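A single protein chain has been removed from this complex, and every other one stays in its place.
Labels run A and B following the written order; every chain starts at residue 1.
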Amino acid sequence: MIAALTTDFGLSSPYVAQMKAVLLAAVPDVRLVDVTHDLPPQSLRHAEVVLRAAAFAFPLGTVHLVVVDPGVGTERRPIAVRSRGLTFVGPDNGVLGIALEQPDAKAVVLDRPELFRHPVSPTFHGRDIFAPVAAVLGKGLALEDVGSAITDAVPSRLPKLRREGGRSYGETLVADSFGNLLTNIPGAFVKGAVIVAGKSARLVRTYHEGAQGEILALTGSDGYLEIAVRDSSAATVLGGEILPVECESP
Amino acid sequence: MIAALTTDFGLSSPYVAQMKAVLLAAVPDVRLVDVTHDLPPQSLRHAEVVLRAAAFAFPLGTVHLVVVDPGVGTERRPIAVRSRGLTFVGPDNGVLGIALEQPDAKAVVLDRPELFRHPVSPTFHGRDIFAPVAAVLGKGLALEDVGSAITDAVPSRLPKLRREGGRSYGETLVADSFGNLLTNIPGAFVKGAVIVAGKSARLVRTYHEGAQGEILALTGSDGYLEIAVRDSSAATVLGGEILPVECESP
Partner (left out) sequence: MIAALTTDFGLSSPYVAQMKAVLLAAVPDVRLVDVTHDLPPQSLRHAEVVLRAAAFAFPLGTVHLVVVDPGVGTERRPIAVRSRGLTFVGPDNGVLGIALEQPDAKAVVLDRPELFRHPVSPTFHGRDIFAPVAAVLGKGLALEDVGSAITDAVPSRLPKLRREGGRSYGETLVADSFGNLLTNIPGAFVKGAVIVAGKSARLVRTYHEGAQGEILALTGSDGYLEIAVRDSSAATVLGGEILPVECESP
């Protein structure tokens, strides 16, 4: 079993280790893979962008444990989703949107407390609900064995693209560690001039075209339009992480 | 063998990788688990809080390699501790306090240089003493095979709780990545009003009770009283990480 972990727990807290310990105790040969634990606290947006790019690259059978959970302890439901041969476990707050969007997605609410670690802390469902359920799913339990089917799971909260009059109107979502801005416009929708925060961006293929300091637009490695500035940080040059982007579309 | 690593080496230095390489060379099937490497440099306090929460969640047989070692190269002793089915290896500076406090704890000073990696760098015992000894302990060597028994290991340096007149007087120890403040008062000792840094905190069960910006007190996932501020960082609102806390006790 591969357990891929995506959280906003940070790298200096004990929370990641506690989840890993629960998984190791339940599945001695689990393969733990950190997707990231360093998301901005409670940023569903960052979590969704990371999962959009990385989740389905993992081998079939991988269980994604996703804990960005500002609503822990409230009525928000704990859920599990199966789609495209992968399993996702996490809170029902939209963070599993990419899994739910797949045509074959099936979701359940985790309503079998006998599968949880007890006592369940009202502030740490990652350790007490999500990790134990991920473990039994990884060991082969069927989705219907861990909860009751639902069809109203909270969808992705990423802003939707608007297409109108041969143009696409979208948004930059997050900056990566190089300051490149990832957007919600699929590369296939980009034909002509790209405008970001009112400024023209030159359509290129790699970060190295154009002049130093020039604003560039290219299809990023996750298949979406990406805004970069040659030898610099687009987030810094453009003054933000969330900016309007528009372009001509085919 | 599971080797769980807790250090203050940071995430961009070569030191973590060097320790892992030594473990991998000695125990090809070692399972390396990062507890954290991002503790504030030389903060025994942060290390102790992380271990207090996470150490005993790991499966029996786990070897915890703990290297927060401001005294490396001085007379401070290298030690190993066994308690509750786990093994701990690290400097004798209090950082292994949680292991030493267990009723069945046994400790040895690591005085068998033939087990070390040579030459032993005077500045990196993590690589040259702790990792090699952790490896042989993980492979099954008895505690008495790696050193001589001691009974005077340095205990935890976390501040002790004071109980007096039906009240408990403690301290916030560290902030987690959300700004929640973890304390040294067990949740079971908290009955009535909690006062932190002279301000009243409302006793709740989850982070979502109370009004926005209200100071909250709850039993955290590690079983200790925790101070939070709804939708904000308690550390920021209260202006510090180390603050006096008191409460009525049963």
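Throughout what follows, contacts are C-beta pairs under 8 Å (C-beta built on N, C-alpha and C of every residue); 3 or more make two chains touch, one makes a residue touch a chain.
Worth saying up front: this structure is predicted, and the values here are computed from it rather than measured.
S.K.: For the chain not shown, which residue from B:Lys20, B:Arg45, B:Arg77 or B:Arg230 touches it across the whole complex?
M.R.: B:Lys20
S.K.: Please output the residues of subunit A touching the missing chain, sorted low to high.
M.R.: So the residues of subunit A touching the unseen chain are 2, 4, 11, 31, 33-40, 46, 49-54, 57-59, 176-178, 205-208, 218, 220-222, 226.
S.K.: Determine and list the subunit B residues touching the chain excluded from the picture.
M.R.: These residues of subunit B touch the chain that is not shown: 8-18, 20-22, 24-25, 28, 32, 34, 41-42, 71-74, 121-124, 127-128.
By definition in this document, only the chains that are shown with their structure count from here on.
S.K.: Starting from the mean Cα coordinates of subunit A and subunit B, work out the distance between those two points in Å.
M.R.: Inter-chain centre distance comes to 31 Å.
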